[in-house]
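Only a single protein chain was left out; the remaining protein chains are all shown in position.
Each chain carries a letter (A, B, C, D and E) given by its place in the written order, and its residues are counted from 1.
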C-alpha cells in the first residue's frame, strides 16, 4: 500500500513504498562503473531517482512499465528532490491498488457503458446496430473501452475518461439531432461514440498514461479506422457509401488539417461532430484545470496550452461529475 | 410590382421595373459630358447600368439606398449584361414589396420573438430580467431585431436571420446549461441572445444588405456593447462583476483574436457560447449553401470561404426551417 | 475519332465530335420547361454546353462519366464559347481513343512497372518481398497502378503519372540509401513505391481525372493504409513493429500536419521519404509547367499555387521523360 | 522604510521590512493543518513566502493588494530563496514610499500633463476641445492618468508611463500632421492621447502593476471606448461621424485583428496613429531593455518577446528621458 | 503623339497610334501558320493584340520593351477588346513623349534631389559624407535615381516615385532623430536614402514598369547591398562596424523575415527606419488609391492587398504632392 505520494516527498524523507517505473536508463560514470537513472511515478506526479549500487541486479529485475517496490532516501539534486534507491523489486500488478498510480473517474464505468449500449439499441439503421453489437460482444474491447483515458494531459486524462467523453458527446449528439432537422441521428451518435476509439491503443495506461509506439507512429485516427474496419468485415450488407461517411467522421473530427484532420468535415454530421467534440473537450479541460486550483481565487493561474487565465466567477461548484 | 428579376435578365431585354439603387457614380466622358454608372439590385442579384441622357436630372432625383423605377434596355458590355437606362425615378419604400428586394425568413418573426421573450421571463436573476424587459419595451429595438440579418453573405443572410440565429442558439444554450453542471443558465442564454445584437446597426438593410458606416468603423462587437451599456444605465443594482461577464461574452464570442475576439473566452459560459455560435453559424451556412445547389448531385460545388465541396449524402431534406 | 479539340473551339464552329461528359445538371426555365447544363471535356480542356430541346430523352441516355458523341454549334455566353447541343448519345469506352480524353505518359508503362518489380526482387527483407509479391500478383491492382495519375492538377497529372513518380522516387531512394549510412534500404524503397498508393482509388480517371467520392471523404492516405492492410493480412509472420514503420511512412509523407501528415516523420526513412517526395513532385510540377509555356521566353507566366514566375535560364530541353 | 530589496535577498538573511502582498493562498498540509503561501513584491522583483504559524490570525489581517510589514528569515526551496514568515501586518498606504514598490518615471508628471493640456487648447475643432475640457476637469481622471503605467512588462511599464507614451505620441502626431498634407491634425492628436486611455482601468497599480478583473474580461480597448462615450454624453453637438472616426482610432490602433484590432485602420489618421504607436512602443521597449543590460557589451541578451539580441553600437546614452 | 489611350479603346475603334510593346509571343495555328500574340501598354493600361499577317516581318522588326507604332482595328475576344494589328514598327525612344507611357511624379525631380544633397551635406560623420559624395558624383546613378519608381503597383508606382519616397523618409528621419534622444542622425538619414536603392536595378522602367531579370533573381535588397559595397570600396577609412550597421538597415528594413527581412532590425536606427518606411509606404499607397476613386463617395472600393475599404471622411484634398 502507498504511504508516501510523490507530491509530498521532500529531501530528507526515507522511502519504503510502491511506484510505477516509467523510465530506466543505464549510464556510465567517468570511472567506468555503471549507474541507473530512473523515473518513478504515482497518480500525484513523477520523481527522478538514481541507483548507485547493485546496479546490474536491480536493472535486470525490473522493466519500464512495471510496478516496483522501492526503498531508499531522498536527497536534492540541482534544486529538485531525487530518490537515491537502495532496493527496487518488481510487484505484480494484482498486488497494487491501480488507483494509487493512475487517476480514474469516480463514476461507475459499467453504468456509463450500459447507457451507451442502450443508446445504440435505439438505432434504426441495421448496419449500425450490427456494428455496435460486434463491438459490445468483443469483451476485450469493452474492457479496454471502460479503462482508456481520453488524453495524456489535456482533458479527461484519467482512467475511464474516454468513456465519460464519448457518453457525454453521444447524449449531446442525440439532443442536437433533434434540434436541427435533416441530421442522420444514428450516424451522428455512432460518430460520437467511435471518433476517438483509436485511443484504446494510442495510449498505454497499464502503469502510467503515455503514448504507445503504435500511437506515436500512426495516431488514434488511423488506429480507430483499423478497428472499425475490422468490425465492418464481420458484418454483411454494409452500405459502402454510409460506411465511408462514418469513417469520414473519424478522419475529419479534428476540423482542420493543421489540427490533425486529414480532410475537413464535408458532411453535416461530420461538422456537428467536430463542434461537439471541441465543446466537450474544452469545457472539460477547463473544468479539470479549475478543479486543481485554489477555489477561493477569482482567477486560475495561466493555462499554458490555452493561453489565458480563466475566471471562476459564479462557478462555485464545477465538479467534473457525469454530465447530461 | 417586379416582373423581371436580375437573375433572368439577358441582353436584348426591355426593362420597365423596380430595383434597389445600390451605387451611383458620376463620371466624365472624354468629350467633357457626364454620365452615370449605377448598380441595381433585387433579391436575386445585382446588375450594372449606365445613364447617358438627362444625366443631371436623373442623378438629382435618386440616391443610393432608394428604391427606383427604371425603364431601359439591356446590352452587353465586356461579356456581362448591362442596363442602358432611359428613365429612373425614386419609389417610396411603402410602394414596393420589400421581399422582392431582400430575401427574408419564411418563419413568423413575431412568433420567434415571442419564444425569446418567454425564455427570458424564466430567468431567476433579477438584473438580467430587468435588462431584457428594458430591451423588449424598446419598440424601435424590437422592430429592428425582428428585421436584421445575421450576415451579409455567410449564414442567415436574410431579413429575420439574426432572430432565427439567436433563438436557435438560446434554445441550444438552454439544453447545454442542463447538460453540463455548474453553468449559469441565465447568463448563458442572455449571451446567446445579445452576442450579435450590434448587427442591428452594423448592417444597413433597408434596400439591400450592406455594412453601415458605423459598422465598418466600429464592428458589431463595439456597437453591441454600447447598446447593452445604454440599457444597463436604466437599471438599478446591476452587479458590476456579472455585467462584465455578460459584456465579456460579447467581447470574446469569436473565440480568437485573429477572428475578432478582443479577449479569448475566459469563463465557462463564454466558452460554451463561442462553440454554439460556431456550430449554429456553420451548420446554417452549409445548409443555406446546399439549398442553392442542384439537389440531385451528391456533392455541392466548391465553397470558397469554407474551402471544400460538401457531400449531401443522406441529406435529402435540409430546409432551413426553424430548428429546435 | 476526334476532329475538334476543346482548346481550338471558337464561336461559330459546328461540332460533330466525341467528348467526356463531366457534369450534367437539370435546370428549369422561367416558363417551366427544363433544360440541361453540361460540361464536356477532352485532354485539352473543358467547355460548357446547354441542351434546349429533347431534354428528357438526351438526359436519360447519358450519365456524367460517359463518353458521348455530340452534334451542335458554338455560340458565346458571357464572354466564353458555349456549345449549344442538338444531339448527344453515349459512346462505348472501347470505341474511343482513351488518349484523346486524358493526357498520358509517353513512356512504356509496362517497362516502367517491370523496373519496379525488379527492384523489389532485390529486397532481402522477407515480409517486404512477400508484400510486393502479393501486390504484383493482384492483376486488378497492377492494371490500375499502370494507369493512375499522381494528381489532378499539380504534378504527374496524366495517366501513368503515379507510376512515373513512384519509379523515379524508388530509384532516388536506392541512391540515397547508399549515400547515408544506417538507412533501411528495403523499407525506404517500399515506402517510395507505396506512399501514394491510395491514389488508385482517390482519383476517378475513366473519362477525366477527378476526385472519387471515397477520395474526397477519406483521402489517399487512409485508402492507401487500407490497401496495404488488406495485403498484409495475406502474409504470415509480418513483424508488427516494422509494418507500423511502413504505415508510418504513408501517414507522415506530407511532412507536416498542415499539409496533411497525421504525424510528422519520426524515423530516418520517413524523413528521407518526405524530402524525396517533395523534391520529385516539385521538380516535375515545375517542368510540366515550363513545358506548356512559350520556350522562347526567359520567364514563365506566374504559377499561382507556387506563387512565382520561373526562370528558364539554360533549361533548353526539359522534356519530362523518364528520369534516372 | 525599505532596507532589503527583493533583488538582493539571499538564503540566510533575516527580514524585517515592507513589501506589497501580491498573492495569498490558503492550503492544507497532509496532517490537516493549514498554511499560507504568499508572494511579496517591491520594485526590484517578487519573492515567494510561506506562513506556518498563526496562520488564521495573519491571513485574516491582510489582503492581496495590501502593503505589509514582514519579519522572518530566508531559506531555500527547490533552488530559489523562500521567505519563512514569522509576522505579517498591514501597513497603511500613506505610511510607505510608493516609489519603493512600483517603478515610476523620473519626469515631472504635472509638467508632462500641462504640455498635453496646452496641446489640446490649440485645437480648432469645437467638439474635440470640449471633449478634452471634460477630461481635464475630471480630477479623478487626471490623477489616474498621471499615475497609470502603459504596460505590465513590455514598454513604459512604470507609474506615469502611459502619460509619457501619450505625450511622446501626441508630439510626434503634431509633426506628422504637418509632414503629410490632408491629415486632420486635431483628430490625430486626440487619437494619440486617448488610444490607450482604457489602461487607467485595465491595470491595477496600487501596490504592483497587474491586470484588473475588468481589464482581463474587457481589454483596454472596450474600457477606453466606454470612457470616451461617458464624456461624449456630456457634450452637445458632437458630429456622430467624427465621433465614430475617433472611436475607430481606439478600435483599430493595434493594426491587425491578430494583434487585437477589431477593425484594421480604415482612415488615414487611424493608419498614422497605428504606426506611431508601434514606433513609440517598440523604441521604448528596446531602450528600456538596453538600459537594464551591461552597458559595456555590444549586444544585449536575447529579448524573448521580440525574438532577437539588440546591438548597442553607438548608443552610448539612451536614457529613457522625455522625448521630443 | 498619342491619340487613343488604352483606357478609352473600345471594340470597333480604328487604331493608328504609339504604344509600349510589353510582350511578344510567337504561336502556331492548327494549319501550321504562325501568328503573334502581343501586349501593348501606355500609362492608362494594357491591351492584348494579335498579328495574323506579315508575321515574320513584323516579329523581326520589334522587341519587347520597344516603343512601337501600330495600325489596326479593335475587335472583341472572350469579352475584352483585342487589337487586330495590321502594321507595327519600332519607334525611337526619343521620338515619343515618355510621360504618355509611364506615369510620373508632377514634382520637379531636380529640386527634390537637390534637397537630398543638401541634407547629406549636413552630415558630421566623415565616411557617410564621402559615401554620398561618391553617389552624387556618379552621373549614371543620379540620372537613374531621379527616374526610378518605388514599386510596380503598390505605392509611389510612377517615375520619380523612389526619389519622392526617399526624400519624404529622410525628412521624417531628421525630425525623429530630434524627437528621440540617443539616435545617430546621420546613420538614420543615410539609411532612409539608401534602403531601397536596389530598386534602380530591380525594376525595368524604360517603356513600362516591370521587374528586371536581376530583380526577380536577387531582390532589391541584394542589389542595393552590392551598390553600396561598390561605392564603399572607393572610400578610405570606412569604420567596418558602422558600415555593417548601414548595411543592416538595408537587410532589415522589411521588419520580419516573412516580409523579406533577412534579419529583424537589431539597432535602434534600423527599428526606426523600418517603421517610417512602413508608415510612408502605406500612407502613400492609400492616398494613391483614394486619388483614383470617385471623390464624392465616403468609402473607396475594396483594396485587395490591404484587405479593406478605406473611409475618406474629412479627407477632401489628398493630392499626393510633396510632403514635409
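Worth pointing out:
Here, a residue touches a chain if its C-beta (ideal position, glycine included) is under 8 Å from a C-beta of that chain, and two chains touch if they have at least 3 such contacts.
Computed from a predicted model, the values in this text were never measured in an experiment.
Under the touch definition stated at the start, the shown chains contacted by the missing one in the entire complex are A, C, D, E.
Which of E:140, E:258 or E:305 touches the hidden chain is settled by the complete complex: it is E:258. Summary of contacts with the chain left out: across C:56, C:95, C:233 or C:308, the touching residue is C:308. On the side of subunit D, the interface with the absent chain consists of residues 8, 78-80, 294, 296-299, 309, 311, using the contact rule stated above. Within the entire complex, the positions of subunit C that touch the omitted partner chain are 168, 171-172, 175-176, 178-182, 184, 187, 241-242, 245, 248, 263-264, 266-269, 271-272, 275-276, 278-279, 282-283, 286-287, 306-311, 313-319, 321, 323-324.
Residues of subunit E in contact with the chain left out of this view: 213-214, 216-219, 221-222, 225-226, 229, 241, 244-245, 247-248, 251, 257-260, 262-263, 266.
One rule holds in what follows: only the chains that are shown with their structure count from here on.
Relative to the whole-protein C-alpha centroid, the nearest chain centroid is that of B.
The copies subunit B and subunit E differ by a rotation of 120 degrees on their C-alpha atoms, rounded to the nearest 5.
Simply put, of B-C and D-E, more C-beta pairs touch at D-E.
Computed centre separation for the pair subunit C/subunit D is 59 angstrom, with centres defined by C-alpha atoms.
In whole angstrom, the spacing between the mean C-alpha positions of subunit A and subunit D is 43. For subunit C, the set of residues touching two or more other chains reads 78-80, 213, 216-217.
By the definition given earlier, chain contacts exist for A-B, A-C, A-D, B-C, B-D, B-E, C-E, D-E.
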